[in-house]
Each structure stands twice: as structure tokens, then as C-alpha cells.
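Quick one: the structure is below, and I'll ask about it shortly.
Removed: one protein chain of the complex. Kept in place: all other protein chains.
Letters A and B name the chains as they come in the text, with residue numbers starting at 1 for each one.
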Amino acid sequence: MKGFVVHVPDGFFNAAVSVSAGAVAAAGLAVCLRGARRELDDRTAPMAGLVAAFIFAVQMLNFPVAAGTSGHLLGGALAAILVGPYTGVLCMAVVLLVQCVFFADGGLTALGINITIMGIVTVVVGWGVFRLVARLTKSRGGVTAAAFVAALVSVPSAALVFSALFWVGGTAPIEVSAVAIAMGGVHVLIGIGEAVITALTVGAVLAVRPDLVYGARGLTRSLVLRGADGTIAGEPVTVAAEETAPARASVKPFLLVGLGLTLLLAGIVSFFASSSPDGLEAVAENKGFLGQATGHVFGRWALADYGEVGGIPVGIAGIIGVGLVLLIAGGVAYAARSRAKVRV
Amino acid sequence: MNSLEVNRLAYAYPDGTQALFGVDFAIRRGERVALLGPNGAGKTTLVMHLNGILTAGHGSVSVAGTPVRKDTLKEIRQRVGLVFQDPDDQLFMPTVRDDVAFGPANSGVAGEELERAVKGALERVGMLEVIDRPPHHLSFGQRRRVAVATVLAMEPEILVLDEPSSNLDPAARRELAEILRSLDVTVLMVTHDLPYALELCERSLILSDGVIVADGPTRELLADSELLARHRLELPYGFAIPAAAE
Partner (left out) sequence: MGAGHHHQLYLAGDSVVHRLPPQCKLLAVAAFAIVVVATPRERFWAFGLYAVLLAGVAVAARVPLTYVLRRMAVELPFVLFAFLIPVIGMGERTTVLGVSLSVAGLWAGWNILAKATLGVVASILLAATTEPRVILIGAQRLRLPSLLVQIAMFMLRYMDVIMDEMRRMRVARESRGFEARNFRHIPVIARSAGALFIRSYERGERVHLAMLSRGYSGRMPMMDEISGSVGQWATALALPAVALAVLGLSL
């Protein structure tokens, strides 16, 4: 199972969830368009366009896992760390948009879902985690470790959101708990791959052009005037720090935006979960077609009997999964921190 | 009247690397001048100052008497036409037409007049037939010529070309030379292609380690093999400077 590395097509989610996710995606994009403009000013279009092309290309890069198998990068956390959260979301969204409209990959009605899950969730979670961990360790190694943790957490988070959406408006009669566990489990594994690749890629950029990694821009030195014969002429001149260096985006507004989006999503989710099946399905049901066969597919079945998988209640399974990720993440962050201390 | 004046120009990149250490020169209107220098001499950095993309850390640049400053940028960029080394950087719009129109449209030209400017510029570089093609479908030489057209459409005071002959095959190289000779503008050509400089420019400057180390007739500079060797410049194998009388 490749999980949602594959884009969700039309018909996988019901209309209500598709439209709601579309609204979330639009709201998220609006926020990010403003944010990116603040950071990049009139450079936004070319820079985000080129970075989007980079993400598109790097998603196609095969990373060998073991003999014969290979993994791909989603790139959400990577984009967030390299170019910042706002631009990162824009790049991911444009990649998905282009894949959908120009390459027919991913359904047009599922675009909102794809952007929400693969664009917004991976970037917002990736960035939030990155900032939290990077704050602990103020060194180059720390940044790499934070990138690892951020990518590691971002992928299963997206899988969880996928499962939540599936719970509300998936069209397949599969135990939500099974979906959550399968998605969560597979994506913890995918997340590890994503984490290794993201961390190494960020590390590679840091080694050559640390100034390009968002939030780690260089400082200016004083200028020296030299004569034609090579002698140093006059006094050194100091210049003010380049105004092009953007202010570091603080983590707070971003966490707030993330929280807001989560709440919005949660609100929509619970609204639809509590309401009866959406209009068309209800009509169909009245006409007796859905009848016994699929009566419990929407909303109600999900709430009704999603009891256990392998004897473990789904809630607990979820908690175990999240706990596991946090544990690994915490371990890496701690290791990076103590390593940074040793270096100093 | 000088088209371009550069005084004591110094600059360091944000990462701390200093590229220019006090550059001085002037170019008269109508001149074709070559700026020669080895890789890493600071040529491209210097070029970036000519239309205010980089702001001088020290010293000044002025174009036709107008100093390059924040408040004059719009005027400066219309007067200095910069042709980048990689035409892919310069041709960023979906079609050749959109690309050539970009400059004039930004300075408010529209409608019939815009169409005339676009076609005129493409005609001057002999590329009118590709007007509706996407840039990435053109050959490298064609792309470079279209890149020149994008700048000509703005009717600049001075044309600045960064390594115009790089990656061109001999025929494309000759065609570009013919086009450049046919243009009636001041030209500053930044290159390490010495025969090309000799072919097109009467006068040359040598930039080395961030300063101008020589300024004179191209023929004389290129005949001074010791000067060239000191600044990592070399004539191609078997190339000799033809006798002065032409």
C-alpha cells in the first residue's frame, strides 16, 4: 500500500467532505498567499514557482530503500524548512494543482482534500515541529535533527487527517479503525524514510549554502577597497545588514494558524459526522436503493460500531501510534541536543 | 556624453564574500566596449550594479548622467538593457511574444504600440518567425537572440551582455556578432572570449580580482601576452592578433 502518496481521485470522498476540504484549502491558501508576500515581496511568484518545480522534480527522485524497492519524497516538511511555511504551502499546493489540472493526477473535486492533506497538514505540522525542536538545539546539527523529527511527524499526521476525513465522508465501507491503523502504521514507516531523506537533504543544503535554508541567513562583513596593484586603500567600509534578509517567521502565528485550521476542520468534521447522510444519498435511500446494503455507510456506520481491531480499541491504538511517533521524535531531539552540547 | 560611469565601486555579498574592490571606468555613447576577465573576477557582480539589481556597498554608478539610486531605478532599468548569460533565466514567460512584451508592458506600453515594439525587436534579431513559440522549444542560439530582443524592445541607452558567446556554435556565434554590429546602441560586452571581444569591440577593460587592471584598445591589450597571463586570460590555441592595418 502506497498510502496517499497517490493523489485522491474523484469519488473517494463524498461531496460534503470534498467541498469542506476545498473551503479549508482555499482559506489556508489565502493565509499563505499573504504570508509569502510578506516574506518574499515581489520575488514570490518566481521563487515559489521555481521551488514548486523543484518539489515536483524531487518527488520523482527514487530513493533506494532496499534491494528492488524505492521510496519517494512527499516534500511538505522539506519545503517548509527550506523556504518557510507560507511559501512551502504555496509550493505544495501549486504542485498538486498542476498535477491535477495538467496531468489529470488527482480528482478535480478531490483537489481540496489533496491540498489540505498533502499541502497544508504536512507543511504546518512539519514547520511547527521543526521550530519546536530547532529551538532546543541552536546548531547546524540541531537543524538537521529538527528536520528529521519534523518530517517524521508530518507524514503520519497527514495520514491521521486522511483517516479522520475518511471517517466522516469516505465512500468505502471499511472499518475506520482499520484505515487509521493501516494508514498510521504504513505512514510511520513512510515517515521514517521521509525523515531520513529530508534531514540529509537539508543537511546537504546547509553544508553548501546555509544562507538558503529559511531562518538561517548569513551576516554581512565589512568591505575592503583594493587598488589596481592589490594594496588595500583607505578605511574598511561597513554596510548595514542586507534588507533582503527576511525577518524570521516566529513560530507563534504559525501555530495559531495551524490550530485555527485544525479547529475549522474539526468543526466541519463533527458537523457532518453528527448530521444525517448528505442530501443525495438520503434521496437515494428514500427510494429504497441503498436500503439494507449500504444504509450504514455514511456517518452512522462510522459512529455505530467501529469497536476493535485485534482486540485493541481504536482510540487506544491511535494513542499508541501517536505516542510511538512522539517517542521517536523526542529521542532524536534529545540525541541531537546532547550532541550539540558535546560539540560546544 | 558618457553612457555609463562607474566610480570606486565596491561590493560584498550577504554571505561575506567581497567581489568588487573599487571599480572605475566610463563608456562614451555609441562605443562598443568589452569587459574582460577570468572566471570569478567579479564580472557578473559588476553587471548587477549597472541597473541597480545590486546596490553599491561603496562608490557610484550613473547611466547617461542619472545616478543609480532607489528613486531612479525605474528609469535606470529602462535605459540599461541587461542580457543574462543563461537565456533560460531571461525568457521566463510562456511564449516569445509575452516575453518580449514584458519589458515595454511594464513601462506602460500597450495595444498596437506594444505589438509594434515586440515585432520590431524580434525583427532586429531575425527571430520574428518564432513569435508564438514557447521559449523552451527554441535552440540555444535562438534563445539567446530572443533574449537580446527582450531587451531591445525597451529601447535601452546601453546594452549589457553577459558572456554573449557562451554555449554558441560557430554559426550562431557569427550570427549574433552580425546582429550586435547592426545595432545602433552603446554596448558593454562582458566576456572571457577574447577573439569575440576583438571582433566586436574597439576598446576593452580587464577586470581582475575586483578591480580594473587595464583599459585600452582591444588589439593592444590582447597583444600584451604578459598582461593576459597575469590575469588568467588566454587567446585560443593558434590564434594570433592580426596586423594593425585592416
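We take it that a residue touches a chain if its C-beta (ideal position, glycine included) is under 8 Å from a C-beta of that chain, and two chains touch if they have at least 3 such contacts.
Small disclaimer: the values here were computed from a predicted structure and weren't measured.
K.L.:
Who touches the missing chain here, B:E31, B:D86, B:E199 or B:D215?
P.N.:
With B:E31, B:D86, B:E199 or B:D215 as choices, the missing chain is touched by B:D86.
K.L.:
Looking at A:G49, A:G141 or A:G185, which residue reaches the missing chain?
P.N.:
If we include the chain that is not displayed, A:G49 is the one touching it.
K.L.:
Over the whole complex, note the residues of chain B touching the chain we left out.
P.N.:
48, 51, 53, 74, 77-78, 80-82, 84, 86, 88-90, 92-95, 98, 101-103, 105-107, 134-136, 150-151, 154
K.L.:
Extract the touching residues of chain A with respect to the undisplayed chain.
P.N.:
Listed in rising order, the touching residues are 2, 5-12, 14-15, 18, 29-30, 33, 36-37, 41-54, 56-67, 70, 72-73, 82-83, 90-91, 93-95, 97-105, 107-109, 171-175, 178, 196-197, 200-205, 207-209, 212, 280-281, 283-284, 289-290, 292-294, 296-297, 301.
Just so it is clear, only the chains that are shown with their structure count from here on.
K.L.:
Which positions of chain A touch chain B when the two form their complex?
P.N.:
Checking each residue of chain A against chain B gives 46, 211, 217-228, 230, 233, 237, 239, 242, 244-245.
K.L.:
Mind listing the chain B positions that touch chain A in their complex?
P.N.:
8, 10-12, 14-16, 18, 21-22, 57-58, 92, 209-213
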